[in-house]
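Of the protein chains in this complex, one is absent; all others appear in place.
A and B label the chains in the order they appear, each numbered from 1.
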Amino acid sequence: MQRTLGTCYYPEHWPADIWASDARRMAEAGLTWVRIGEFAWSRIEPTPGNLNWDWLDQAIEVLGQAGLKVVLGTPTATPPKWLLDKHPDMLAVDDQGRPRKFGSRRHYCFSHGGYLAECRRIVGLLAKRYGQNPHVAAWQTDNEYGCHDTTLSYSGAARQGFRHWLRHQFSGSGQNDGIEALNAAWGNVFWSMDYASFDDIDLPNLTVTEPNPSHALAFRRYASDQVVAFNRAQVEIIRAHSKAPISHNYMGRITDFDHFKVGADLEIATWDSYPLGFLEDRVGASAEVQRKYANQGHPDFQAFHHDLYRAVGRGRWWVMEQQPGPVNWAPYNPSPLPGMVRLWSWEAFAHGAEAVCYFRWRQAPFAQEQMHAGMLRPDSADAPAIIEARQVAGELKQAPEVQPVQARVALMFDYDADWAWAVQPQGAGLSYFGLVFDHYRALRRLGLSVDILPPDSRDFSGYDLVLAPGMMHMPQDLKQALADCGAEVLIGPRTAARDANMAIPVPLPPAFPGLDVTVSRVETLRPDLPVALKSGGVITGYLEELEGSAEVVLQTEAGAAMAMRTGPVTYMGGWGDDAALDGLIGDLCARAGIATQALPEGVRIRDTATERFWFNYNAEPVTCEAGPLPAAGVLRVALPL
Amino acid sequence: MQRTLGTCYYPEHWPADIWASDARRMAEAGLTWVRIGEFAWSRIEPTPGNLNWDWLDQAIEVLGQAGLKVVLGTPTATPPKWLLDKHPDMLAVDDQGRPRKFGSRRHYCFSHGGYLAECRRIVGLLAKRYGQNPHVAAWQTDNEYGCHDTTLSYSGAARQGFRHWLRHQFSGSGQNDGIEALNAAWGNVFWSMDYASFDDIDLPNLTVTEPNPSHALAFRRYASDQVVAFNRAQVEIIRAHSKAPISHNYMGRITDFDHFKVGADLEIATWDSYPLGFLEDRVGASAEVQRKYANQGHPDFQAFHHDLYRAVGRGRWWVMEQQPGPVNWAPYNPSPLPGMVRLWSWEAFAHGAEAVCYFRWRQAPFAQEQMHAGMLRPDSADAPAIIEARQVAGELKQAPEVQPVQARVALMFDYDADWAWAVQPQGAGLSYFGLVFDHYRALRRLGLSVDILPPDSRDFSGYDLVLAPGMMHMPQDLKQALADCGAEVLIGPRTAARDANMAIPVPLPPAFPGLDVTVSRVETLRPDLPVALKSGGVITGYLEELEGSAEVVLQTEAGAAMAMRTGPVTYMGGWGDDAALDGLIGDLCARAGIATQALPEGVRIRDTATERFWFNYNAEPVTCEAGPLPAAGVLRVALPL
Partner (left out) sequence: MQRTLGTCYYPEHWPADIWASDARRMAEAGLTWVRIGEFAWSRIEPTPGNLNWDWLDQAIEVLGQAGLKVVLGTPTATPPKWLLDKHPDMLAVDDQGRPRKFGSRRHYCFSHGGYLAECRRIVGLLAKRYGQNPHVAAWQTDNEYGCHDTTLSYSGAARQGFRHWLRHQFSGSGQNDGIEALNAAWGNVFWSMDYASFDDIDLPNLTVTEPNPSHALAFRRYASDQVVAFNRAQVEIIRAHSKAPISHNYMGRITDFDHFKVGADLEIATWDSYPLGFLEDRVGASAEVQRKYANQGHPDFQAFHHDLYRAVGRGRWWVMEQQPGPVNWAPYNPSPLPGMVRLWSWEAFAHGAEAVCYFRWRQAPFAQEQMHAGMLRPDSADAPAIIEARQVAGELKQAPEVQPVQARVALMFDYDADWAWAVQPQGAGLSYFGLVFDHYRALRRLGLSVDILPPDSRDFSGYDLVLAPGMMHMPQDLKQALADCGAEVLIGPRTAARDANMAIPVPLPPAFPGLDVTVSRVETLRPDLPVALKSGGVITGYLEELEGSAEVVLQTEAGAAMAMRTGPVTYMGGWGDDAALDGLIGDLCARAGIATQALPEGVRIRDTATERFWFNYNAEPVTCEAGPLPAAGVLRVALPL
């Protein structure tokens, strides 16, 4: 498959008389795609019912005539002011009970029926008008669901919706109308929290002390389901009018809704890769790492999301917004090292991206993102990004094919588990995302390519090693599938620690088929009190006491079992640091017959079916097995067949 | 008196058919007491007026038949949902003006008359039904007043109540209806804050800058009085139906209401001892101390509370909830070192506890405290705590008598002073509790046993040294009683610094009988700018300039008087660090003829009438005067008669 480039463009921001030259320059730079429309509701429908399609018709025509393919976004992330006036209660409400006002974007509550109807209407009009347009080659629903903490809303609509959702969840229980089943499943007897009716149940914010974790987790599941339903409503309408593939554009490091479930309704997953913004704001790396990679981004963070969205898109995925220069939203907003825009682009392709689009074409001189770089400066001069994009375009022309291949290592990622950890971290700073990412980093340090798998995976054929750390609730059939799959399997800590409603199961966790290991006690540790392992490395943060007859394969210096194994299944009872995970995972790879190599700091590789890509995230040149790697450099080496 | 053990049990959490075996296992473990009922309102009265006593009748019977004595709690800490529906405005309101919602516990405002009436009703029903039950050997009102910051509520009911309370406070003043007396006492002229009527007065939250400290302190006093009244209402009802002693179960490090005043209405004071949770969350120790004692708890924090609640209970006190393993609520939740559950238990007895009850019997697999360890695991297997409890039970059987005795050193503790410091710390991080605890720690380091005294103490006979640091308002008769008591007396800093309404008195503080010392100026210091003393140690945080003709007994290196003395009364003008307090208090002990010894780090002693108990809070063995002390070990040595 040929890999392509693109950009994000806002014709409504610029005089119509420069659209043609913009389009020409895009094409000349080697771009294929141009995404438009996703924030343009106020220009499409300036007043209620008064549709103004002319400019959009013209913009699509101009872009199409220049040879570009259009990705058309539905404008539902930015409802206009008049819509708020019509539905004043459509605003999301924050966890402190404050409505989140008009004046930026994403100012809506996913639970609000009135707003959903408005979205159906506008998407219907859009899809009908452009569904057969030859230049519209793909669709995008809304934009960046969940960004700015917008998945969880504590509005009246959400309260009503949550009650309804719970009633539905528990209706099949046979106990009166289900409320007793809910009381039992949540353990509401605990503090006299029993409900007589689903209408008794409020949202779990502003409670005197923490709410019941079952309550909190249920609300997170409900909130995620609203995103899925909101998206599906748009997809159904677009599909009725168009054969072009439909995508949503996800934001990195957002886990408040289940991307797999949203993705199941779509053909393509796209995501927004802002390596420098993420490193300052979301990776959670040490200050040392932040300093070292301040102008490059974290060496594993983009790759992790590439692999995640390849799974979300079931193979079809893009980078829809690639950072082109300094952004405006992180605590500090440095410039990328020369070469990094190219490196990031190639890394996406190496992980299987169909397209990489730079955000945005021209830096806007006004409004919230005026300090966000583009491919062009506000004065239309070339910015550094377009120069590196042209280089990538040229390289793509020479060697367009990148053929993805299944990896030998699979890492499961379960949004539900992330919510469960968020509801109950038990130790400050502990998160599921952090735990999974630590495992991913260890795999990458060992030179491995990784597939990320959704939690509903049951067929693990082709994998020699499967990791499922921290997956709080693990259904019985998944346990069985893992036990039977033939691969080496690593679970724990906290895998299978809760039942479907967040209660501790009895028999105690993990209750894994064929593995006599029981977590008899759990403790969390101060960051400055790690527990040393005999074999090197330490446990930090989270530590379980294990008992059972399985073989002990890792021990603390004091002799406590820390990892235990029977056959191919290994249970790890603590959160290992880098050294501990290197040892544990290296050992599992050896058992699985997977060759590993310790890569130089900041160097990463990714294998496709025919090639090995080398990436140097360092600000200095490095010599690797494949030869000299310049700073911010990329090597593309054919694999022996 | 024989010391006993017990546990906290929630029959409503478990199937009735395991109650009997639970009861048997409790008895076999050597437990005497079982506390039940304190969160069970929704099961006692599932719908308004529909009382369901059967299960509770049965539970008490089963437990009693097993030989256990029941402590029966009133369920008022967890009003059921239907009660909230009846009284939607009964929720407490936080200082930001947000109602604190249903969904956890303690969701009520102490000022709400409607809720108080409901409490009287349910307590009346409970007391009537079980007042003569032979197995109900003690009562507990509510649970952990003030926990989760629930003493201060900024509700409409609180506003009305506060106005009424103020009117009452100032009604005897003779100036019209008293509002002029209030204006004068508070100095409301200061910023045109004069009130024309008590109905003008609002609660002191959300003011533009800080409220008048007199206003803020009055509100804290009002709030404390509401807790006292709320508790008294229950006590009066129970007492009308039962001869069993009545207790309340206090939470450690809660100072928002006056425990002495609540305790005055009760026979027994009980408190909740969570040494590891406290060390992470509430002691305020340095990171170094937190690391050193992460699995043991702070060596003085439990002892301080033991001595405090011995005073609150006028000699009769228990530990009602003893930490049995990791808890769920601190930033980090480690496991106790083996032996610590036993050590904590014996330390309580050495300080005079009648009973130590472990919280809780079996770890709940559901709801907010599912990560809180119990004596049993969720699967009913023995957890480590029950094994240590059995050991203590065996040791108690061999030597049951522990005979408390009055100490030679008394330390005054005044909740009102804690509020005054909280209202006006004058330097970041300064608190009355911290100051008193620093003095307590110094006494303990010197190997002393200490009695804590309430602020209404006037008879100091039997004491050779009395300390009253930081007691902001000191009534004239207390000053006189201290001046006349014959013991060495240590006051300051900030002792007697305010009048009854939080104004600076003229003549200036401390205006202590027979002591010519005047605090002429006060400053607070950056933590990184301590002031060195000639005799060693430093002053940190709080420093007064002293003048007068009294003898200077401590000086700064620059020659300023820091402590001054006439006869037996010493005034200390700064907050000394450990070295400074060791010197000052060691000197006072020498003057008082009290023998001291410098204990090894982490080792503490406590004397009873006949024995000296040695406790090793270290994770390593130590050799002390009494012989080798194992890690987490206890020695019990007969004193020479």
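By our rule, a residue touches a chain if its C-beta (ideal position, glycine included) is under 8 Å from a C-beta of that chain, and two chains touch if they have at least 3 such contacts.
Worth saying up front: this structure is predicted, and the values here are computed from it rather than measured.
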item: Touch with the omitted chain, as defined above, among B:Ser214, B:Asn231, B:Asn249 or B:Thr608; value: B:Ser214
item: Hidden-chain contact residue, picked from the options B:Asn52, B:Thr524 or B:Thr596; value: B:Thr524
item: Omitted-chain contact residue, chosen from A:Arg24, A:Arg105 or A:Arg282; value: A:Arg105
item: Of A:Arg291, A:Lys397 or A:Arg458, the residue in touch with the unshown chain; value: A:Arg291
item: Of B:Gly156, B:Gly187 or B:Gly434, the residue in touch with the unshown chain; value: B:Gly187
item: Residue, one of B:Pro15, B:Gly172, B:Pro507 or B:Pro640, that touches the chain absent here; value: B:Pro507
item: Touch list for subunit B against the chain that is not drawn; value: 96-97, 186-196, 200, 202, 204-215, 424, 426-428, 502-508, 520-526, 528-529, 545
item: Residues belonging to subunit A that touch the chain removed from view; value: 10, 12-13, 39-43, 46-47, 75, 78-82, 85, 92, 96, 98-107, 147-148, 150, 280, 287, 290-291, 294, 325-326, 328, 331-335, 363-371, 373, 377-379, 381, 383-384
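Here is the rule we go by: only the chains that are shown with their structure count from here on.
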item: Separation of mean Cα positions, subunit B and subunit A [Å, integer]; value: 47
